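Presented below is the structure to which this report refers.
Removed from the display is one protein chain of the complex; every other protein chain stays in position.
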Amino acid sequence: MINWLANPARFGRFSARTLPWFGWGAAAVLAVGLYWSLVVAPADYQQGDTVRIMYIHVPAAWMALSVYFFIAVASAVALVWRHPFAEIAARAAAPIGAAFTLICLATGSLWGRPMWGAWWVWDARLTSVLILFFFYLGYIALVNAFDDPSRGGRAGSVLALVGIVNLPIIKFSVDWWNTLHQPASVVRIGGPSIALAMLVPLLIMAAGFCLFFVALLMLRMRTVLNERKAMALRVSAGTAALQTEPEPMPSMKTAAR
Amino acid sequence: MAAFGGLFWRDLRLALRQGGDTGLVLGFFVLAVILFPFGVGPEPAILRRIGAGIIWVAALLSALLSLDRLFESDYQDGGLDLLALSTLPLELAVLAKCAAHWMATGLPLALASPVLAIIVNLDLGEIGILTASLLIGTPALSLIGSVAAALTLGARRQGVVLSVLVLPLYVPPLILGAGAVEASMTGIGARAYLLVLGALSLAALALCPWASAAALRQAVE
Partner (left out) sequence: MCRWSPVYGCLAPTKLPQPHLIAEGLACRRGERLVFAGISFHLAPGEALLLTGANGSGKTSLLRLLATLIAPVAGKLLWGTVPVEADIAAYREQLHYIGHQDGVKLDLTPREILAFWTSLHGLAGSGATVHTEAALMAFALEGVADWPCRWLSAGQRKRLALARLIATPASIWLLDEPTSALDHDNQLRLEQAIVEHRASGGRVIVASHTPIGIADAARLSLDAFAPSSADLTAG
């Protein structure tokens, strides 16, 4: 499936057909999810209505980690099979992942203020997610730092694989260290410990975020591919013009001066 | 083996002949530490509380300054092609260069730290722990930094991109190194911190040459 899609022209046609579905689908699922989490779902017996931040905070955190994993896998593919498509996918996903991490940190901070009394604490989970955010920024800085974009893509691939060590640290930080952040309640051995009434809107929001990510990723990749096509056309037009252009007249040179 | 030794001694000889580098790094280290009493006030109790952290952060930043010369001159004059094509595996070449870099940068920093520790009012036992933590931790700094230095070869604004990449990676040694001194101050004992720091350096020794060599192969293409 991936191989079939990896042809740019085919991807262009496929994404043109499916992008509206993903886009409107994401909007619909997010609308349903928001309504469910803000209105229908019960308030927490301890935290009251502030718990509703969770419905944005947790899916954003899941997306932040998953997008990084996606970038790492795409980078591995780019390095092993040297597929330029994989590099484009990784670069397109990075700002989206960074945005999700930022949302996770910001909503977490807003949640932490009423719960813990502090906007920020330096516990293991928060620190490792902050470092993930800087990893995203570093990745984006590195791939854009080279005059030759393919060199930037290759360097970024190596960096993404180096940073993969951070993911297990983030996931298990709440288990390995005594942290203020609560331990895992959904993805854990023994099944979720969260109430079903809260789990369902959480999963709907997560699905909505996923669809949103896919839609945005496809849009960004289409843009990059169109840019490249435009560049290739410009280059070939330029080469053709160079071959047919007559010698400039000496008078034109003196006139220009 | 001859190739590994040849590269190590060549880099060390170059670092010594270009003398200025070690001096600059030490100078920056001292200046950075001295700035803090001006910023937070000269009260001994406060300086003692944050002293280990200040010295570790200053050591990190000084190590950061010297990183871009690790591969840059070889990249500029074509020596990197030679290393890529030699019988010495590129991973070992990276290791030799990192070892020479550590001897010219990390080791002087660690040896200069007792003097600075006196400025921030650490007592004798803590100075010992601090020096030990720097001796154990600075190899990790050179190795982790080599990955970022290799990745940013040929980039625009190499220094800035290098800093953005390497500082998040430097956080674990920083936490462990400064934490070791703090643990000894509060009586918990620094042994656990120093052991984990040692483990970190060993892990860096095993993993970083592979990442750096992969990045260098990209740079040479």
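Think of it as A and B in the order they're written, each chain with its own count starting at 1.
As a convention for this text, a residue touches a chain if its C-beta (ideal position, glycine included) is under 8 Å from a C-beta of that chain, and two chains touch if they have at least 3 such contacts.
This structure is a prediction, so every number in the text was calculated from the model and none was measured.
K.L.:
What are the shown chains that the left-out chain touches?
P.N.:
The undisplayed chain, in the complete complex, is in contact with A, B.
K.L.:
Tell me which residue among B:I46, B:A84 or B:L174 touches the hidden chain in the full complex.
P.N.:
Only one of B:I46, B:A84 or B:L174 touches the chain omitted from view, namely B:A84.
K.L.:
At which residues does subunit A meet the chain that is not included here?
P.N.:
82, 148-151, 228-229, 231-233, 235-236, 239-240
K.L.:
For subunit B, which residues touch the unseen chain?
P.N.:
Contacting residues on subunit B, toward the hidden partner: 2-3, 5-7, 10, 13-14, 17-18, 73, 76-79, 81-88, 220-221.
Assume only the chains that are shown with their structure count from here on.
K.L.:
Report the inter-centroid distance (CA atoms only) between subunit A and subunit B in whole Å.
P.N.:
Comparing mean C-alpha positions, subunit B is 32 Å from subunit A.
K.L.:
Which of the residues in subunit A come into contact with subunit B in the complex?
P.N.:
Listed in rising order, the residues are 79, 127, 131, 134-135, 137-138, 141-142, 145-147, 151-152, 154-155, 158-159, 161-162.
K.L.:
What does subunit B use to touch subunit A in their complex?
P.N.:
147, 151-152, 154-158, 160-161, 164-165, 167-168, 171, 211, 214-215, 218-219, 221
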